[in-house]
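Removed from the display is one protein chain of the complex; every other protein chain stays in position.
Presenting chain A:
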Amino acid sequence: MEILISVVIALLTSCGVYLLLRGRTFPIILGLTLLTYAVNVFIFMSGRLNPGASTIIGVGERYTDPLPQALVLTAIVISFAMTAFVLVLALRARAELGNDHVDGRNSVEEVKS
């Protein structure tokens, strides 16, 4: 299972980073979201794989580490706020610049960097 989880995190990171490197705002936001999934799962996994355990006192026999869960819970909400912010920033940029390229350029020739 450890290998599978590692592969999942690796895949999510790769897909996220690749999309992050695109030139248009929407794919970048998608990439950011994928990267967020990867990071959240990674932090969550620092509590190790504990199927069938519990974080509620008095329920179940084994307890899993609640701290990474608390961290990830806040991380999920914060990343929602961040996604929303970047998204509206992208909308605003499109309104101001007339296109949705991250550098504010539209033509294909110009974007060679």
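FYI, a contact is a pair of C-beta atoms (placed from the backbone, for glycine too) under 8 Å apart; a residue touches a chain by one contact, two chains touch by 3 or more; residues count from 1.
Simple rule for what comes next: contacts and distances are computed from a predicted model.
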Name the absent chain as its UniProt record does, using one of the following: "Cell wall synthesis protein Wag31", "Ger(X)C family germination protein", "ABC transporter permease" or "Monovalent cation/H+ antiporter subunit A". "Monovalent cation/H+ antiporter subunit A"
What chain A residues would touch the chain not displayed? 1-27, 29-30, 33-34, 37-38, 40-42, 44-59, 63-67, 69-70, 72-74, 76-78, 80-85, 87-92, 94-95, 98, 100, 102-103, 106, 108, 111-113
